[in-house]
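For chain A:
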Amino acid sequence: MKRIKTSVLGAAFALITSLCSIYPLQAQADDQFVALPSFRVGPYGQNGQAFYGGFIDYLSYVNIKDGGVNGVKFAWEECETEYNNAKGVECYERLKGKSGPSKGTAIHVMSTGISYAILDKTQNDKVPLIMMGYGRTDAVDGSVFPYAFPLVTTYQMQASAIVKFLAQKNGGKLNGKKIVFLYHDSAYGKEPLVALQAESKINNFKLVEIPVAHPGNEQGAQWLKIREENPDYVIFWGWGVMNQTALKAAQKVGYPRDKIIGSWWAGSEEDVVPAGEAAKGYMSATWNVSGKNVPVIADIEKVVYGAGKGNFSDKNKIGTVLYNRGVSAAIVTVEATRLAQNKYGKGKPATGEQMRWAFENLNITEAQLKALGATGLLPEIKTSCENHEGSGKIKIQQWDGTKWVVISDWIEGNKTLIHPLFKASARDYAKEKNITPSCMKN
Partner candidate 1 sequence: MQFFIEIVISGILSGLMYSLVALGFVLIFKASGVLNFAQGAMVYSAALAVVGFIDYGLPMWLAVIAAFIFMVIVGICTEKFVLGKLVNQPPITLFMATIGLSFFLDGLSPILFGNEVRPIDLGIVDEPIQSVMELTGIGISKLDLFSSGIIILLVILLALLFQYTKVGRALRAVADDHQAALSLGIPLENIWAIVWAIAGFVALVAGLLWGSRNGVQFALSLTALKALPVLILGGFTSVPGAIVGGIIIGVSEKLAEIYIPPVLQDAFGGNFGGIEGWFPYIFALVFLLVRPEGLFGEKHIDRV
Partner candidate 2 sequence: MTSRTTQDKDTVLKLENISLSFGGVNALTNISFDVKEHEIRSIIGPNGAGKSSMLNVINGVYHPQAGSIYFRGEKRKQMNPAQAARQGIARTFQNIALFKGMTVLDNIMTGRNTQMKSGFISNAIWVGKARDEEELNRQKVEEVIDFLEIQHIRKTPVGKLPYGLQKRVELARALAAEPSLLLLDEPMAGMNVEEKQDMCRFILEVNQQYGVTTVLIEHDMGVVMDISDRVVVLDYGKKIGDGLPDDVKNNPEVISAYLGTNH
């Protein structure tokens, strides 16, 4: 016993001392470093795997195919956050130390919670925080959040766009209709509330809000309630296990799935496959299409996996919604890098400040997307200081039991209604933190 104890003690101290020797290693000075606090385990690990797999595959694609941007290769490092805020912060601190001269090109955390937790830090460290389809949405106002970018589109705009879609289905109006909003009871699920409340006023439909406590693997009561309410549609803001549970529960109470329309975090293969038959007919929003028929996705499979540099051992995730979303996120990041180099000098990695400027002056046109072989994969993006969102467009897709089928063109949310909401909340934030809103020139 004694021996064991002392050996344990030895081990414990060895561990601690060896930890003291960890010092953030510098990345290659001439690389463009991308920090990826990713998550591949824990309750949401599935979603993380697909997204970051796609992201990394595209970066290696760019490295292999055209040797990076103007010869500047991309370097990246992952750090497992398990979707946990505290771990996210630790990862951020660890990765930012490694980013060398190009101090954190851009950081993608794919977690609203973590993005909130590191928002201020990224601000101080001058690292652009890219929140594509998640995170602090009032960061759309770049004069208050110069370094935060809720790119492509936000929860509020998405909700508004979904309402618009439903209106279109009903010949343009939703008067007297009843819509249930079933949401994950967290920052993620609550963001759209303001938008939907506003929409229900102007479109005068009845909005019924039903929250589901984390993790949401028990929704019996909620769905009974829905069945009692018997709404015309259910707008569904689920995440992780909550999604397939909801579809199952809907089936359990016999609520038609084709009247349920989910957010883009409730619209991936990972969400519907486990629900099996129950998921058939279910719709969801998305800002990127799935499938391998997009040229760039096919090319990635050919080039990257051909070279044996793929991020996945089995390729079945390629072309899934979240994989393609990862690719889309990477495309935007790469294009920003290109833009930054064009302004601040080709052939050398861009700094955080320079990347910030690039993200704030993005203009990814249809032509550009075509050139990249990403036509229709994601919408056009044009950002400015007033608009860190850049698009606000989504498509609606439907699960046919085997794959997601896009059933709409790009739908834009009601900007004139939603963006003022962002402005207001950004102003409050500025007041609370006593920031004086001002646009950065470069």
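We adopt the following convention: contacts are C-beta pairs under 8 Å (C-beta built on N, C-alpha and C of every residue); 3 or more make two chains touch, one makes a residue touch a chain; residues count from 1.
A quick word on the picks: all candidates are chains of the complex that A comes from, given by their letters.
Everything quoted here is computed from the prediction, not taken from an experiment.
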**OP:** Pick the candidate that touches chain A in this complex from 1 or 2.
**Re:** 1
Original post:
What residues of chain A sit close enough to touch candidate 1 in their complex?
Top reply: 41-43, 45-46, 185, 209-215, 217-218, 220-222, 224-225, 227-228, 241, 244-245, 248, 251-254, 270, 273-278
